[in-house]
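For this depiction, one protein chain was excluded, whereas all remaining protein chains were kept in their positions.
Here the chain labels run A and B in written order, and each chain numbers its own residues starting at 1.
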Amino acid sequence: MKDAPKAQPGAVKGLKADMIWGVIWVALGIFAILYSMPYAEVPSFDPIGAAYLPRLLGSGMSILGLGLFIDSYFKFRNLLRTVKVESTERDGPQSSNYQGAVRILLSIIACVCYIALIEPLGYILTTPAFITAIMTIYGESDKKRIAAMAVGMTAALYAIFALGLKVLLPPGIFEGILQ
Amino acid sequence: MGLFAQALKVVLQPSALLANAFGVVVGIIAGAIPGINASMAMAMILPFTWGMDVIHALLMLAGIYCGGQYGGAITAVLIGVPGTTSAAATVMDGYMMHKKGKSGKALGMALIASTIGGFVSAAVLIVLAIPLAKVALAFGPAEYFGLAALGLTLIASLSGENIYKGLLSGLFGLLLATVGIDPFAGVSRFSFGIPNLAEGLDMIPVMMGLYAVSEVLEEIEKRIPRQRIDERASTELPTAKEVLNLLPLIAVCSLIGCWVGVMPGAGASIACWIAYNYAKTVSKNGHLFGTGVLEGVAAPECADNGVTGGAMVPLLALGIPGSNSTAVMLGALVLHGINPGPLVFRDTPLIPYSIFVGLFVANAFMFLFGLLLVKPSIKFVNAPESVLYSGILALVFTGAYTLTNDPWPIIVTLFFGVIGYFLRKHGFQPPAIVLGLVLGTIFETSLRRSLTLSNGSWSIFMTRPIAAVLSTATILSLVFFFGKRYLPKRSRA
């Protein structure tokens, strides 16, 4: 970065991403306009109808998305013109980024499993498993701490919600035992 | 003053104090738990108040109502999840202060502001309940539209560096608000054949996803240990000087809360944003809002407790509940054979006056219990990162589940958590999305309702006096914002 005083690390990547985001928003805006077309045909109690706001928002999104794209495109060109970045950008700590992405992916999978299993298996079984999974994914190595947290947190939540507030948490396989 | 003395005597009996205090504790806890709010807690307790004396029952419910408004701030500050929708604006600066280690200051400020807001609104209620009742009727769809539009201008100033990204975030939030069955045409919009979407998106899971889950995902990705123990969340409270400096702001925002509360269709989830917007506009530190400034915590918190007294005006003087919480109180009143409305002041004046006095006492209790809770709750979040983040996810998901006793809200929470993670990473503004979602429904319905009443003429927003004031304020707020942002640059160039 010696010969590139103005470029922030990741600036080029950020601007490229912004250009992609610009396209995404334009697409979402156009989608909103097209998808809400049939709503205009539905008779409504009011003069402007059900399609009015989605259309307005869709148009706004497309225009602003285009604005974002153009804005970041010019910033991108200026940056390339004034700064030599190619080599410095590539040297980033790739491996830690990669591990971070894996951790996120694993956490999301854990969440999805939790959602899928909470009703069939029951709250008091899935919650400690979920907490254990998240802590392990985060990199917690203290087994005792994981166990204490998994049991303790589940018990505390169960006490607050099911016993204190009388909300029904899914009993799952304990159905019939826990009433 | 005879009535006051009488009411004071009733409210200060030990059993009445106990009912009130119990309500406040329940309210704070219910408010702090994401997914449970004051009105739900009130509904669950209502059948148990059957055998009680009516004043005791009302004091308990009023206690829950007040406590709940503050409780939401605890989770907003400490884990970045608004415990109730009215604490959504508190997250902005409260959570940033916590991240800087100033948790005690943020919580203390929220508590002090909430208490003052509560006192101010109770005082306003006492002086103005009957005259204000007439004002409540003056708020029609055109006025609600003005209010929503004024609130939405905040999107622009929430934008941060990149105005495109901020505005796009806001539009996205507004679009999310259109999901579900259209209130005027009955057609199901953007529900893609999913029955759960036909009902629209509930604010709480979306907020929990955008604010909390996205943040936890980011932390799991980075895995940077937080600061050393001694730099972690401190329990130090705001100093007297800090509080005194903010008193004028707190006073104004309490009144804003009160005013929004009087409008039966608005409520605390809107009041907090209007107050935040106001504080950001007038403060010298306006540009620092969102980075963790005390004003940013004080303004929304005093406004959402200011709502409590305001909301009692249409309830007591007209018998119109403006929110679920006041609807439950109306239920309690009716259950005991009391007809709210102008007659209540003539026939059973002790009831409204006991509520007036009870609100003061409830706020005092709230301050006391809140203060006791500051230290233990901060200690709680000083747990190791792995414990904290897994705990937040478990809490948020459990809270989401209880919203409908069904996994659907968890799915929504996770979905918006993932979306929020990507948006946040690329400089978009989750608070602007939340703001769009919160105000979107009232913005659209009041717009369409106004146009129906005016036979399609847009002039309704300028010919009705209060609506005209609000529309003008909206335009001025935009002019002011863009002027501040772009004019100095030009003059410098």
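One rule holds in what follows: a contact is a pair of C-beta atoms (placed from the backbone, for glycine too) under 8 Å apart; a residue touches a chain by one contact, two chains touch by 3 or more.
One rule holds for everything that comes next: contacts and distances are computed from a predicted model.
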Hidden chain of the complex, named as in its UniProt record, picked from "AzlC family protein", "Tripartite tricarboxylate transporter substrate binding protein", "Na(+)/H(+) antiporter subunit B" or "Alpha-ketoacid dehydrogenase subunit beta": "Tripartite tricarboxylate transporter substrate binding protein"
Where the missing chain makes contact, among the chains that are shown: A, B
Option from B:43, B:288 or B:476 whose C-beta touches the chain left out: B:43
Among B:328, B:355, B:396 or B:410, residue touching the chain not depicted: B:328
Residue of B:188, B:398, B:413 or B:477 touching the missing chain in the full complex: B:188
On chain A, residues whose C-beta touches the chain left out of the figure: 45-46, 124, 145, 147-149, 151-156, 158-159, 163, 166, 168, 176-179
Touch list for chain B against the chain that is not drawn: 39-40, 42-44, 46-47, 50-51, 136-138, 140-141, 181-186, 188, 195-196, 198-199, 264-265, 314, 318-321, 324-325, 327-328, 331, 334-337, 339-343, 382-384, 403-406, 408-409, 449, 452-453
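We take it that only the chains that are shown with their structure count from here on.
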Partner chain B, residues of chain A touching it in the complex: 14, 17-18, 21-22, 25, 28, 32, 35-36, 38-39, 42-50, 52-54, 57-58, 60-61, 64-65, 67-68, 71, 100-101, 103-104, 107-108, 111-112, 114-115, 118-119, 123, 127, 130-131, 134-135, 137-140, 145-146, 149, 153-154, 157, 160-161, 164-170
Chain A contact footprint on chain B (complex, rising order): 29-30, 33, 36, 41, 44, 162, 164-165, 167-168, 171-172, 174-175, 178, 182, 184-187, 189-190, 216-217, 220-223, 384-387, 389-391, 393-395, 397-398, 401-402, 405, 407, 410-411, 414, 417-418, 421, 426-428, 444, 447-449, 451-452, 455-456
